[in-house]
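Moving on to chain A:
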Amino acid sequence: MQTIRAARIRRSCPAIAGRHLVALLIGMLLIGCGPTPPTETTTPTGGTLYFGLEAPFHGFDVLGTSGYLNPPMAPLNNLILEPLFRMDRAGNLIPVLGLTATASAGGDEWEIALRQGVRFHDQTPFNADAVVHHWHRILDPANRYRGRPIFDPIQRVEKITDHQVRFTLAHPWPAFLRTISDELLLGNFIPSPTAVEAGTHDRKPVGTGPFKYHRWNNSDHFVVLKNPHYWQPGKPLLNKVVFRALPDHQTRYASLLAGQLDLITLDRGNLIEQAAGKPALTIHPNPGNGAEIILINTAEPPLDDVRVRKALALANHQQRHIRMVYGGAIPFVHHPFGEGFDCQPDGYLAYDPERARALIAAYGKPVEIECLHSNTSRGRRIGALLQQLYQEIGVTLTPVALSTAPQVMRVMQRQYQLATWRIPPALDHGPMLYRSYHSQSPTNFTGYHNPELDRLLAQQRVETDPAARDRLLCDIVRFLNREVPFLYRGGRRSHIVARRKIRNMMESPGFTVDLASAWLDEVTKFNQSAYEIETAAAVPEFNCPDTGDREATRARLVGAWKGEDSWGGKLEVRFNLDDTMAGSRSGGYDLTATYTICGATIRFQTKLGTLVTLTMSGQTMAGTFERNGYGGTLTLRQVSNTTEAAAADS
Partner candidate 1 sequence: MSPPRSTPLLAIGDLSVALPAMQGCVRAVDGVTLSVTAGQAVGLVGESGCGKSMLAKALMGLLPREAEIGPTSQIHFDGRPLLALSPRERRTITGRKMAMVFQDPMTALNPVMRVGRQISEVLRHHLGLDRRAARQRALALLRQVGVSMPRRRLDHYPHQLSGGLRQRVAIAIALACGPRLLIADEPTTALDVTVQAGILDLLARCQKAQAMAMLLISHDLGVVAGRTQRTAVMYAGRILELAPTRKLFGKPRLPYTRALLDAMPRLANPPRTPLKAIGGQPPDMTHLPPGCAFAPRCRWARGRCRVETPPLESGRGGDHDHRVACWYPLEGA
Partner candidate 2 sequence: MTATWGEHLLVTHLGRKLLRLLLVVLAVTAVTFLMVHLLPGDVAYTIGGETATADDIRAIREALGLDRSMLAQYRSWLGRLVHGDLGRSYLTGEPVLQAILSRLPVTLELLVISQLLALALALPAALICAYRSGSHVDRLISTGGFATLSIPSFVMALLTIYLFSVKLRWLPATGYTPLQAGVWANLKSFVLPALSIALIEWVVLMRVLRSDLITTLQQHYILMAKAKGLPPWRILLLHALRPSAFTMLTVMGLQVGRLLGEAVIVETLFALPGMGRLLVTAIYARDHLMVQGCVLVISIGYVTVNSAVDMLYTLLDPRIRREAAVGT
């Protein structure tokens, strides 16, 4: 059932597969020769993109966070700040602010060459000092950085030259590159040391990314503007990206349909399925890793008995969780390492209530347990489903709805039996597994301890051979599936639903999206000369032939614009402002506008995003309509005094 659903989404959007390829190709090009100018010389620039996120924004100071970026926050973070490296899904390193990374012979030192000539948005130069400054803050024990354990093996970071730094490790660490190129770890992103020292970075982040901070308003919207001095020439193509926080998924989706947003994050299966049926929308499933789980406290009876835990695993129907709680939006998993990682046979305990009943019978005592879950509707659904599943095998489960703080508190104090939990996505799961299930780890909340597991967990930390390490990770998975310190509720997959007009939106390897090279299709026919016209800051003025008055700047546009745009949306614009226009979308076809100046009237027709040229008394004005959220503006500038065709490209 589940697989069929996923396939349907994919089939209805054949463009997705193609885009994957393009993204990959471009990714490879980047690996090969660094920054490349955009391949299409006529790629349109400009425009504003509206991005609807589900969570409100948090501060950007790394010390104020737990280390992991809230995945919906990641696209925003990725536009402003940049890491040293990114990593594609095949494990290839993509140079960003770092150029090369070279390991020492012993494997416990890495030298990283930094990109030269890059400046932060505040003009602070990016160099070894900036990198060292950032890492000192993270590693300094006095700062008590909570994400510190993730980078545990890193001892210190030193400057070698202005554009070279050295990372010194406690021991050879095969996951080093994987970890420092993880786009969901805020610690990997280099902020401007000036802004950090000034204490302003938290609320006004300053990085080296393609977009720079412009405005952050009340947990309502976050605006970033094009960084005109971005080190990758030709990027970014958009002028502005507005991130808006819309906590409710229904209205977030409705805003996308109403044309107020261009792309949204969405995790509700029913809405994703609806969106798949709309030609104007594209769906970008982001195959993540990690897992939605139920943590088990193995320290106390009856859950200290592996037979009971196994019974719970056998009676737990993961596919039903996926269908009933997530509407089929997440994958079915046997391990947290993501799709494409194979551990067969992995010992996953598939749904088998008969065996579960037998194990409970073998245990011989009545099993009554409690499960903590969030007090959201989704959390309650999980509780109800578990209650029903376990009733079938004679286990009494009481669901307990809690808000985040008390649930985390009870888990941390080991005052729980079952609790909904998650394994966060990561490029490398080794550190997280170690922290969560090693007997000596302070964050092993399951209380599970086994010398054999400890040995495997310790071994994967230092194994340098990738194949051998993968085998170790699989061993750990088999061990966990056998001993059941947690139950699976599903894997992780994020979805971004976008309007079809957004082109070249790349799925970033770090389970997010890259908007640096995205562009808007509504300006397809916007040619190079028009671009120059738009940037020429000439004030439009007309000399009226009869009176000689100069009045064009106050000229009035009166008319209505009805158009169908290239992504299937329909547009109607009414405008009656001086040189801007605002309007709303509805049915219709072409733009018919009347432009009155010096007592004369010109009618013209055009399409959205096309060049509008007006000629009057030998003076020509040109401009384009730019959509600006709900309305739009038409900016007309004077081009020349020569006589030209009245309306080009109409």
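Basis for inclusion: all candidates are chains of the complex that A comes from, given by their letters.
We adopt the following convention: a residue touches a chain if its C-beta (ideal position, glycine included) is under 8 Å from a C-beta of that chain, and two chains touch if they have at least 3 such contacts; residues count from 1.
Everything numeric in this text was worked out from a predicted model, so none of it was measured.
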Touching partner of chain A in this complex, picked from 1 or 2: 2
Sites on chain A touched by candidate 2 in the complex: 56, 58-59, 64, 66-68, 144, 146-147, 149, 202-203, 217-221, 244-248, 250-252, 254-255, 257-260, 402-412, 421-422, 424, 435, 442-443, 584-586, 630
